[in-house]
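Only one protein chain is missing; all other protein chains are in place.
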Amino acid sequence: MRYLPLTEDDRARMLATIGVKSVDDLYVDVPQAARLKGLVDLPKAQGELAVERRMRALAEKNTPAGRTAFFLGAGAYRHHVPASVDHLIQRGEFLTSYTPYQPEIAQGTLQALYEFQTQVAELLGCEIANASMYDGSTACAEAALMAARATKRKRVIVSGGVHPHYIEATRTLCEAQGVEIVALAPAVDGEAEVMKHLDDTVAGVLVQSPNVFGTVTDLTPISDAAHAKGALLVATFTEAVSFGMVEPPGAMGADIVAGEGQSIGNSLNFGGPYVGLFATREKLVRSMPGRVAGETVDADGKRGFVLTLSTREQHIRREKATSNICTNAGLCTLAFTIHMTLLGQRGLSQLAELNHETACALADALAGVKGVELLTPRFFNEFAVRLPKGAQGVVDKLAGQNIVAGVAYSRLREGMDDVLIVAATETNTEDDIAKFAAALKGAL
Amino acid sequence: MKYTEEHEWVRMDGDVAVVGISAYAAEQLGDVVYVELPAIGAKVVKGKDMAVVESAKAASDVYAPISGEIVAVNDALGSAPETVNAGAEAGGWFVKIKPSNAGEMDALMDAGAYKTFVEGL
Partner (left out) sequence: MSDQTTTGSRGLLQAEALIFEIEGAKHTGVDLPTPKGGKDRLGGLKRKSAPALPGLSEPETVRHYTRLSQRNYAIDLGLFPLGSCTMKHNPRLNERAARFEGFADLHPLQPESMTQGALELMDDLAHWLLELTGLPAVALSPKAGAHGEFCGMLAIKAALEARGEGATRTRVLVPESAHGTNPATAVQCGFTVDEVPGNAQGRVDLAALEAKLGPDVAAVMLTNPNTLGLFEGDVKKIADLVHGAGGYFYCDGANFNAIVGRVRPGDLGVDAMHINLHKTFSTPHGGGGPGAGPTVLSEALAAYAPPPLIVKKGDGRAMEEHRRPGAVGRLCAFHGQMGMFTRAMTYMLSHGSDGLRQVAEDAVLNANYIRARLKPHFSAPFGDGPCMHEALLDDTSIKAHGVETIDIAKALIDEGFHPMTTYFPLVVHGAMLIEPTETESKREIDRFCDAMIALAERARSGDAAFFKAAPKFAPSRRLDETRAARQPKLRWRADAEAAVKKAAE
């Protein structure tokens, strides 16, 4: 077997050194009744060729986004990732390394994390950021919980513009610890609605900008109102490229900004693995979940990096930890960092503008179809339209024409059956847009 | 100066009790990097959580040796946590408590008894 280096000869010699007759003797502590006599009922070992054939056959039963006219976002976005990103992350020293608990032999990972943390803080307009969480939805959930922890209050008001999957994930985490989630009704442009629910029992208000309907919002008034009541402003997002052109939540007074970084460096991958970005104010750092890299010096006085503030984490603080989280997004985090370095501020800004232009062209084309109403007043690369028919039916119909026409809001959360959410990125062409508009016209 | 089995010390300074962790505890902990102190005005109960003292790799709960109200905290520890290592039983004090139950200190160990206790660990 190609992955098992021990030979029969090795095994025999090793058993002799240990002083037992067979490997069965090493399993002596397993209760007899639990010992499997034979093999489990699964296929036996296969060579690379056979395995590759099987995996390829499964892959080919899917229709890759790139082979369609693709206009779907709603939490994951199709961007072009430069070839060198994927090559660099496959270097064995990155791919097969571990969490940098022995910093002397992990400076590669640690320096990259320090660069990542700085990039994320800059991108989101915040003071500091951690070394990433699993994804945007769990980062959002942890941010809401952090607000409760920092204010010692037990209610979080969630706007009707937050991605429904994010609302659910936040509810699951927060309610398990007795933090109440008040989720407002879905609203295309209603982030400010949270202000009406502020009182001194509220730990934080959770809003999204750009929100699930694509709406970008000025969070400054919400931030002021929340702070006046001793609450925190938590802002989430799903499209990291937005902040190449849109004012980030950290610059509008958000205390914790937590969302999805997949757009930078990472493919769609049918939903994961992605990369959760998490940023906050310096003064809240000890409440922050997740690992974080910090600067220090070594025995020769040379600068180096280590994981730090570890006493917040589960392996030390155990039942009093800020979170049970043990991993970060690792390789996905590195992919983000490398792609961001390739882009730089100029490239990111350019990329953002291309996205916005394409979305504007899409909005014009779709709004030009009779019966279609553009709902989102201010958007970056995603927006919602109201259709004269059920949106899910339209999506299904266009799928048959190899067009991925966004997502019906009602698939994510009950209600708004006639609302369709669509996105455009730099990967969409004018032809794609024309095709979509024509098909939509035909379907209505 | 009196000591608890959890390695806290208490001494009276007028009618206020000064509290910290013993030199032995500080040595066991290693370099202190952070101390989480209660707020002024907080009520503490003998034997219950009062503060947390952290090294790079460990966090230890510090319990109130006597019950009462926090009237002062050692702000200097925020910028200089190493003070705990340099003078755990002097400059490295954590809080000052206005005791609510005068008799509680009697049950604690004096320096000699504490020394014996530590040797037995």
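Just so it is clear, A and B label the chains in written order, and each chain counts residues from 1 on its own.
Here, contacts are C-beta pairs under 8 Å (C-beta built on N, C-alpha and C of every residue); 3 or more make two chains touch, one makes a residue touch a chain.
Since this is a predicted model, take the numbers as computed values, not measurements.
Taking the complete complex into account, A:351 is the one of A:194, A:351, A:372 or A:424 that touches the chain left out. Seen across the whole complex, the unshown chain contacts subunit B at 30-31, 33-34, 54-57, 81-82.
Assume only the chains that are shown with their structure count from here on.
Each chain gets a centre from the mean of its Cα atoms; for subunit A and subunit B, those two points are 43 Å apart. Of all the residues in subunit B, the ones that touch subunit A in their complex are 34, 36, 54, 56-59.
Residues 286, 308, 310-311, 316-317, 320 of subunit A are the ones touching subunit B in the complex.
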